[in-house]
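The complex appears here minus one protein chain, its other protein chains still in place.
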Amino acid sequence: MVVDAQLQKPLRPKDGTAGIERPKALMDSIAEDPRHLVALSSRHVVSSRQFDRDTLTQLFRLAAQYESTPALMHLPLQGKILISAFYEPSTRTRLSFESAWHRLGGDIMSITDPKSTGMAKGESLPDIAEMFNNYGDVIVLRSNQDRAIYEMLDTLRIPIVNAGNGIDEHPTQAMADLYTIFKWRPELLDPELPANRRVRVGIIGVPNRMRTVRSLLLLLARFSSAFSEVVILTDEAQPFDPGQQEELAEQGLSVRVAQHLNAELPGLDVVYINAIAWVGDSYEAMGADLKLSTASPLKQEAIILHPLARGEELSTDLDGTPHNWYFAQARGAVFIRMALLTCIVRRISEVMDTP
Amino acid sequence: MVVDAQLQKPLRPKDGTAGIERPKALMDSIAEDPRHLVALSSRHVVSSRQFDRDTLTQLFRLAAQYESTPALMHLPLQGKILISAFYEPSTRTRLSFESAWHRLGGDIMSITDPKSTGMAKGESLPDIAEMFNNYGDVIVLRSNQDRAIYEMLDTLRIPIVNAGNGIDEHPTQAMADLYTIFKWRPELLDPELPANRRVRVGIIGVPNRMRTVRSLLLLLARFSSAFSEVVILTDEAQPFDPGQQEELAEQGLSVRVAQHLNAELPGLDVVYINAIAWVGDSYEAMGADLKLSTASPLKQEAIILHPLARGEELSTDLDGTPHNWYFAQARGAVFIRMALLTCIVRRISEVMDTP
Partner (left out) sequence: MVVDAQLQKPLRPKDGTAGIERPKALMDSIAEDPRHLVALSSRHVVSSRQFDRDTLTQLFRLAAQYESTPALMHLPLQGKILISAFYEPSTRTRLSFESAWHRLGGDIMSITDPKSTGMAKGESLPDIAEMFNNYGDVIVLRSNQDRAIYEMLDTLRIPIVNAGNGIDEHPTQAMADLYTIFKWRPELLDPELPANRRVRVGIIGVPNRMRTVRSLLLLLARFSSAFSEVVILTDEAQPFDPGQQEELAEQGLSVRVAQHLNAELPGLDVVYINAIAWVGDSYEAMGADLKLSTASPLKQEAIILHPLARGEELSTDLDGTPHNWYFAQARGAVFIRMALLTCIVRRISEVMDTP
């Protein structure tokens, strides 16, 4: 019997960023306060701007509770229907949301082929929103048009979640990013964190053209006490929209721009890399020198985040190192989405005592 | 915090055509008689011709029961599998059927990409039907070929529902249309309705080239005591197939053709508009003067129906008026499909006492 050796091996055990210890520790570090989650009932999720520090903190707590619970005894979303509308195809984000929804016991209707939709036939966005009202309980929308989700809001009577709208925002990705950072160091949630415990974040990306970066910066600003500085690494001459930096500064987030990655790396605790910039209908790679590998001068304790899918900017030789928190980040995205979806469809009382 | 004002608002309350009062009133006006629903067990649904007045009336009653029940205690289709086969793409109709099925607790396998199917590779329709026999409990089929569903019937051992076959029929759409009319005025179901309570229906469309119109006329004829006249508004010289008008006349439905919409509108109680004519593989708009807006000379009490998606023929300025029953029509389509599907997969005894 000639079978590949891999087929005889037991499945590989989980790596150190998996397991239930870290989410359990994060959960234990946060006092439960369900009022902030109840307040999310029937709310749309369009922009990171909608979320304050307390609400985010409670979402992280609930996500950590889900992640540290191997199997739910009770499925809070039974009988609820998700409309998973990916007008811009994205297998990764779609599966993440759909997995979250299924784990909570809900049913799903998917739209994955933009060409087969009413939108392709010229149907208006408000009319599509009215259709969604009748057929589902919540919508997850990915679109390559910034305005699409906004044009639906007036019509919608069910909540909608922005899963990426053009170059504008991707708020649940940013929540997953922060959830990862706080699983790594729960102490960063402490508003009284001593200055010498703060961390420096590097973001390889363009704030005014990458939705993940835009949304992440907005959420980092909610926890500005945790971050001594954010360094934007880019070749772009104008990486910000007018007012974008000022909005962050008002909340105490110090943002600086730099061009030389390797010069900054020795001072960075968190390195966020995302080499895909959305430009019209196509992708554009960032500058060729903004790449990470085991040869990069990373701090020993530094963690790397990447919203994935990755290209050449993030070498696979980092996968087996303790710097790799991007896989934990992808894994955690399911749990933060579970937390958020539970709240907006008004089922938080199924998983915790509410006032 | 700068967030769009819409994101701060609570979700818009339902309009006057929603709510449970109207379906409750319709339900209460019909005496329950489950025998007609039991007789639908394991039956195909291909043509409006298959349905008599009593069966339709009981289906409307069950639909109204579903619509006026906020959440089902018991899911009658648990363990049943729907094959949702849309060989002609249609997000709206597909989601309507899939939402109906999910609300009843069933599972779904969707075919949304015609190019990926056996049919595209030259597999015969009977072979596809035999495949469906083995993998599901019921099929919903949309095809741009009139004959496709008929070529499957001899092979099928599970029921199939016609969700639109070319320019032939779309019987569940017609059921949704009538369900809406009877929610509007339950008295129209009375076979002894005085002549002066009858209503006049205008249909902007072509009976021999539009499946929705063909199926609707067949069902209107089952309730000819309710309708003083049907006026077909069209520019076509030959809007009927041979025998089509005669078949309707035999059942007492008076059908007249007219060309000038605005001349007829002051006399119409129900205005059915459907500007999309299926012609081969493409769409063709109707005459440019057959359009509705708030400037149209509508009767004050008149309601407008449209199977949607709409184009320019139906102005959005009517959306906020009491004439708008097309949104209620789309909403109701879910419940009539729930009623029908419950019956054909032999689960009616799960939702009512049966003989």
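Just so it is clear, A and B label the chains in written order, and each chain counts residues from 1 on its own.
By our rule, a contact is a pair of C-beta atoms (placed from the backbone, for glycine too) under 8 Å apart; a residue touches a chain by one contact, two chains touch by 3 or more.
All figures in this text were calculated on a predicted structure; none of them were measured in a lab.
**Student:** Among A:R61, A:R103 or A:H323, exactly one should touch the missing chain; which is it?
**Tutor:** With A:R61, A:R103 or A:H323 as choices, the missing chain is touched by A:R103.
**Student:** If the hidden chain were put back, which of B:I158, B:L188, B:V271 or B:A302 would touch it?
**Tutor:** Touches the omitted chain: B:I158.
**Student:** Which residue from A:S29, A:S42, A:T69 or A:T112 sits in contact with the chain not drawn here?
**Tutor:** A:T112
**Student:** Using the document's definition of touch, tell me which of B:S110, B:N262, B:S315 or B:S349 contacts the absent chain.
**Tutor:** Result: among the candidates, B:S110 touches the missing chain.
**Student:** State which residues belonging to chain B touch the missing partner chain.
**Tutor:** Touching the missing chain: residues 42-44, 46-47, 49-50, 52, 79, 81, 83, 107, 109-113, 115-118, 121-124, 126-127, 130-131, 133-136, 150, 153-159, 247.
**Student:** In the complete complex, which positions of chain A touch the hidden chain?
**Tutor:** On the side of chain A, residues 1-4, 6-7, 10-14, 71-72, 75, 86, 89-92, 94-96, 98-99, 102-103, 105, 108, 110, 112-113, 283, 308-311, 316, 327, 330-331, 333-334 touch the unshown chain.
Operating definition for what follows: only the chains that are shown with their structure count from here on.
**Student:** CA centre of chain A versus CA centre of chain B: separation in Å?
**Tutor:** Each chain's C-alpha centroid was found; their separation is 41 Å.
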